[in-house]
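With one protein chain withheld, the remaining protein chains of the complex are depicted in position.
Per-chain numbering from 1; labels A, B and C assigned in written order.
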Amino acid sequence: MTKITLAKGLNMGLRKAMEDDPKVLIMGEDVGKLGGVFRITDGLQKDFGEDRVIDSPLAESGIVGTAVGLALRGYRPVVEIQFDGFVYPAYDQIVCQVAKMRFRSMGKLAMPMVIRIPFGGGIGAVEHHSESPEAQFAHTPGLKVVACSNPIDGYWMIQQAIACDDPVIFLEPKRQYHADKADLDEDAAPEPLFRSRVVRRGGDATLLAYGPTVKTALKAAEAASGEGRSLEVIDLRTLSPLDMAPVFESVRRTGHAVVVHEAHVNLGLGAELAARITEECFFSLESPVLRVGGFDTPYPPSRIEEEWLPDLDRVLDAVDRSLSF
Amino acid sequence: MTKITLAKGLNMGLRKAMEDDPKVLIMGEDVGKLGGVFRITDGLQKDFGEDRVIDSPLAESGIVGTAVGLALRGYRPVVEIQFDGFVYPAYDQIVCQVAKMRFRSMGKLAMPMVIRIPFGGGIGAVEHHSESPEAQFAHTPGLKVVACSNPIDGYWMIQQAIACDDPVIFLEPKRQYHADKADLDEDAAPEPLFRSRVVRRGGDATLLAYGPTVKTALKAAEAASGEGRSLEVIDLRTLSPLDMAPVFESVRRTGHAVVVHEAHVNLGLGAELAARITEECFFSLESPVLRVGGFDTPYPPSRIEEEWLPDLDRVLDAVDRSLSF
Amino acid sequence: MTPGNDRSGGFGPDLAEVFGPSQHDGGPELVQLLTPEGERVSHPEFSFGDGMTPAEEAEMIRGFYRDMVLTRRIDTEATALQRHGELGIWAQLLGQEAAQIGAGRALRPQDYVFPTYREHGVAWCRGVDPIELLGLYRGVDQGAWDPAKYNFHLYTIVIGAQTLHATGYAMGMQRDGAVGTGDPDRDAAVIAHFGDGASSQGDVNEAFIFAASYNAPVVFFCQNNQWAISEPIERQSRIPLYQRALGFGFPGVRVDGNDVLATYAVTQAALQRARDGQGPTFVEAYTYRMGAHTTTDDPTRYRLSDDVERWRLKCPIERTKAYLQRNGLADQAFFDDLSAEADELGARLREGCKNLADPSPLSIFDHVYAEQTPELEAQREGFAAYLDSFEGAH
Partner (left out) sequence: MTPGNDRSGGFGPDLAEVFGPSQHDGGPELVQLLTPEGERVSHPEFSFGDGMTPAEEAEMIRGFYRDMVLTRRIDTEATALQRHGELGIWAQLLGQEAAQIGAGRALRPQDYVFPTYREHGVAWCRGVDPIELLGLYRGVDQGAWDPAKYNFHLYTIVIGAQTLHATGYAMGMQRDGAVGTGDPDRDAAVIAHFGDGASSQGDVNEAFIFAASYNAPVVFFCQNNQWAISEPIERQSRIPLYQRALGFGFPGVRVDGNDVLATYAVTQAALQRARDGQGPTFVEAYTYRMGAHTTTDDPTRYRLSDDVERWRLKCPIERTKAYLQRNGLADQAFFDDLSAEADELGARLREGCKNLADPSPLSIFDHVYAEQTPELEAQREGFAAYLDSFEGAH
């Protein structure tokens, strides 16, 4: 057992994947000597060489576009986008090429690519460094989208994503990279990648979260328990496809659901979750699914980002509204 | 009164806007001599010159990016994206620059730009020519997103969008360009741009549609009336901001709602509409909001596109499911 | 120089004067080995037929000729099939046969091709059955051939996107040790096809940067057919396109794209540079789009028929025929046989096209992911049940 941070878990997971499969490559800006601006690829170029850990020219479309070619040649590129806000120059390649290659070739071409995106806010950064672009990718058929929330998941999920034969948008809550430590048991059997997980049991209402907001939801549940309320918390982990079974099971039991994410509420994941939960659990719901998220405004200057981001109090406020509906 | 198609309405509206304001420019691929591949800008370069109707190099990011500069210089660029599937190279400029300019400058800079996108399927085209990218733009604060559905709206809405001081993503149902004719009264007072409109009254269920699916919804309502069912049809017209008041009013009356769009169901506009309707009309709803849309697969080869697209029967099927829930 | 007074000083000579305008095709910059009149001419740097016997050479040129004639037939038939409603649209290559056959025949089996939507001649050289090219345009598929079988990728419609794929694929060849070993059966290169319009896309320029930075074995093969739909080449570049490459630090060359010998020679040399590990090359095949952009386009709205007439005199097929005939390298039987072969091919295409079946509605759900997701499985089942509900009704 080793105590690791999320950053360390991802770094170890990448190393393991590179050891296990010589076709795994890492590409991106500053991923080599620097080890990435967050040091997630620290030491990998030194140990695996410049051919496998590739510092790229400063062009995101170029990175993803050449990764497409490498994947067609049989490689498994793991692309690092430096910050969430810089994935957009690569958007065309991701949405029109990466996502569609298998479908348009009727299964003859695979696109086993992982696109790692440090996402979300709370690190006091300047504009374009705190975005939550997941809904746009989840809306795109052919992509899979996952978000890790803790060190242990980081270690396993990155390996599973690399092993996956479909393209995976891999979201890493950058605010958590160095926040907490957990014990890694490298011999444990990991949970499958495309499964959601109940991370706290409760019977009064269901909180749905992923990535950075899992911690917020858990804190809210802890605070609520002090007031005699028992909240169930589900870490969605997979955003596309969604794993709705544990969600439906939970909401049928509690009758109340609150979704928490940093992305804008309008057309965020919460909208889809609300729609699906209402379709499936119509007669179990005692109140509408409520959504707590980033406001429908651009991400604000960092001195007020904590006001913009959903926090414990706003989650509890929504739970109150849900339970007293 | 003139009888016009949607294509003609847009062309006349553009001409009117250019006559009214010398700052209005048109930019895009093939918009000049050719008049655009759909001839929406037909004759405009001839009459307003190459400085105001600008054939651009073949680069969408370049088109939108230079339009940003022109807008900063006081112009009102109207950008044509040739087909929906080719807006993605410009995605970064739209989402990070166009959408945020006013907010980040604290109101000092405006971005009065219209980005016209012929969207949707049904014209028997090859891949990338039949996409419905609206959800991705509606999720982005700072953009406004509208869709016209008929010749008269085409004429007025394009002028209103050009007059709007915010950037507007202007979606045109390409399948309807030449489909129907309507009488234009140029002296009529147009409906405001950001308003939804009840286009058929009914009491049993509410159909919500926009762009190409308004016609489908109207046909479905017509067919249903033959079976004694009275369906209300709302043409949303504005997708961001949404104009929910008439929707809530209707659903409170009917107790049933079905959303119809061509975009993928997963995280499409239907998700947001379902979430909001359920929040606001929880106790009036007799069944969950149902969604009929493109499947969550890439757009298929055109010989089966009509199977993929929501049609009259699939709408009626959903109405059945809603009413018998 | 006083800043601002001498208007050209300091920044070197007027580049438009040095390079000439983008649509200028004369001068020594154009590599040509066969004139429009069918005369062989020599070029100081490139030649065709070295190391071959005259018989071998003639055989090869007859082969090119056959390729061009059959490719044109494919194009003509497909155009007609579109007119008869059998295809939704067709992208004609009329006039670009030499550029495509010259490039296509310069490839070795282990090389890899990234085409646009118009590379029917290259597809022909790679052995793709022309019927397989029709599916995309008929709307029954989005490319039916197996790219790995022919080392010929699916057509790419989003302008320029494939040039990055090509560069990445070439980077993969480097990592596989398939470059610069000296083994002719092992060393490989990639060719990326694109148009003059495409040269304006960010992706294409990024491909140049990546290829230069990694010295990737890729040939950027641009068919400058003078038009991007209605926009002339001048809108995309004010100097000859091949010069673009120089600014990225790798060679560019303009070849007469209506001259199959020159296109072959130049492409072959560029591919060999790549295979040898000497990195990327830009080849501008200077040609002309004799037809419409696609069957839905109307070029009379934006270009003069004069231009088209002028280019008709440079026909890639006619000049090769003239050369073969004038030098007695092909007899009438050759031409007659070829004509019969073309007719057969045409008939096979017409027949094959009509037999291309529509996909089944439920195939919509196939191959979105490696394994079906529960979500899609549910949508599929729902749709299947919905379709079944009509069975009774009919």
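Here is the rule we use: a contact is a pair of C-beta atoms (placed from the backbone, for glycine too) under 8 Å apart; a residue touches a chain by one contact, two chains touch by 3 or more.
Because the structure is predicted, anything quoted here is derived from the model rather than measured.
Contact with the chain that does not appear here is found for just one residue of B:Val78, B:Leu242 or B:Leu316, B:Leu242.
Contact with the chain not shown here comes from a single listed residue; of C:Arg273, C:His293 or C:His367, that residue is C:Arg273.
Checked against the full complex, the one of C:Leu246, C:Leu313, C:Ala347 or C:Ala378 touching the unshown chain is C:Leu246.
Of the listed positions B:Gly28, B:Pro141, B:Gly255 or B:Pro310, the one in contact with the omitted chain in the full complex is B:Pro141. Residues of chain B that touch the chain left out of the display are 25, 51, 56-57, 59, 61-62, 64-75, 89, 92-93, 96-97, 102-110, 141-142, 144, 164-166, 194, 241-242. Seen from chain A, the chain kept out of the figure touches residues 29-30, 32-35, 37, 55-59, 61-62, 85-86, 88-89, 124-128, 266, 295-298, 300-305, 307-308, 313-314, 317.
With the whole complex as reference, residues 1-4, 7-12, 15-16, 19, 22, 31, 45-47, 50-51, 200-203, 205-206, 209, 212-213, 234-239, 243-253, 265-266, 268-270, 272-273, 276, 278, 281 of chain C touch the missing chain.
By our rule, only the chains that are shown with their structure count from here on.
Chain centres here are C-alpha means, and the one lying farthest from chain C is A. Each chain gets one centre point, the mean of its Cα atoms, and the points for chain A and chain C are 41 Å apart. Taking the mean of the C-alpha atoms as each chain's centre, chain A and chain B sit 31 Å apart. Shown for chain A are the residues that touch two or more other chains, namely 61, 89, 92, 96, 103-104, 141-142.
In chain C, the positions touching at least two other chains are 141-142, 158, 202-203, 368, 375-376.
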